[in-house]
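Some chains have been omitted; the remaining ones sit where they do in the full complex.
Labels run A and B following the written order; every chain starts at residue 1.
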Amino acid sequence: MDDIEIETVAEPALRDPALVEGLPGVGHVGKLAAEHLLEEFDSELVARVYADEFPPQVGIDDDGVASLACAEFHAVDAGERDLLVLTGDHQAQSHSGHYHITDSFLDVAESFDVGEVYALGGVPTGELVDEPDVLGAVADADEIEALEDAGVEFREGEPAGGIVGVSGLLLGLGGRRGLPAACLMGETSGYLVDPSSAQAVLEVLEEVVGFEVGYDSLEERAEEMKEVAEKIQEMQSQQQGMPTDDDLRYIG
Amino acid sequence: MDDIEIETVAEPALRDPALVEGLPGVGHVGKLAAEHLLEEFDSELVARVYADEFPPQVGIDDDGVASLACAEFHAVDAGERDLLVLTGDHQAQSHSGHYHITDSFLDVAESFDVGEVYALGGVPTGELVDEPDVLGAVADADEIEALEDAGVEFREGEPAGGIVGVSGLLLGLGGRRGLPAACLMGETSGYLVDPSSAQAVLEVLEEVVGFEVGYDSLEERAEEMKEVAEKIQEMQSQQQGMPTDDDLRYIG
């Protein structure tokens, strides 16, 4: 296997496609949003990216069949336009690795004639948020107006410390390739997977990109998470400590 | 020395060979199993793999002669078929390193016309197990039936977290090369080297691959380990703490 290997599975011609990235991150907001799109629309796996930058492991499905760590691209029929949705279970394991795999992701996107890039994620507020706002960052100032019209908030000094990882590099490297690129970040506590933050981000994306999607399953999960959050607040008032990442996965 | 260097020592033609991997891991199950095959059958060293991915060290034998960290391939006459047995004392020292050395291992296997791959290891249960089951994972669903017939258990959700390291990558990368590949994992506590788990795994391998081997030496070691385990349980009821890796090596 090459250090980074792109496996092309299908090569459909996509209609004015936008890249939508939802890799694991804060509150799993981007991941939930991207996976929701794959559940709600017809989609087709078009490419996988393998890399020595991913953890050296295989996942095992319910039948016992192994699959090598990878990122996946699905072509999604979203009505008027197509989306190229990027999902996965892993981030790169080294700093320089993030640069290399993001370059590959953009290569795949360009091979499908993607015209704009949306990186979805969460921005941690440190506390539970009832009605999460969606904050934004862009590769080029031209993109701000349309996003503000769709409800995205651009707040001076936020996100503090910039944006780290693939989402940030999609803006930085995408911008350097001349691709319009934006990062949409739903406010979230940072402690739990957050389906209502994922929904807030998707509602913005619907308007900006031009598609319509239902939210029943995300709303159900949001209700469940509300109950979990209440239980955790009880736990906390009894003892010290935040839920760990393991708790978060178990809960999610 | 190249970053990864394959040293071919002999090039016998092997009869319908299967690769059997037993590098260090949980409970040293795979390592014990592979080393048992080398003790019980006639074998011949055919190749070594050196790599800057291995720890920068030499081992010293009882006479004071040094040998560079490496993995070894032995051709084993197992009766009806030959086995290509992969052993060693070290795993790669970096995440990406696991990918690179596993690719080399598969290159060596293919150079000997290996037709199927078996990665042997342990799955930690957290407690001493009297009659260890052997769990399985495969590169392709086709392989499941024959393994279940040989007594392998495929349990949904196990192993939790997938399979990490060379064993997992032999499935992932072997599968991508079109090689049938399976991981056989004996249940083990995770605290001690486990000869009876190694025996359970070999009993499955015997049936799946088609050979016969005796178990006297492994059964002796299993008896010794039983006594050690009892001593440790006494120690534990007196004080805090699990045996450390150093204890485990001393015991093993």
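We take it that a contact is a pair of C-beta atoms (placed from the backbone, for glycine too) under 8 Å apart; a residue touches a chain by one contact, two chains touch by 3 or more.
Everything numeric in this text was worked out from a predicted model, so none of it was measured.
Taking the whole complex of the structure file rather than the 2 chains in place, the copy count of the single sequence reaches 4.
Please note the rule applied: only the chains that are shown with their structure count from here on.
If you average the CA atoms of subunit A and of subunit B, the two centres end up 38 Å from each other. Subunit B contributes residues 92, 95-96, 98-100, 102-103, 136-141, 144, 154-159, 161-166, 168-169, 171-173, 175-176, 183 to its touches with subunit A in the complex. Considering their complex, residues 1, 3, 50, 52-53, 55-60, 62-69, 93-94, 97 of subunit A touch subunit B.
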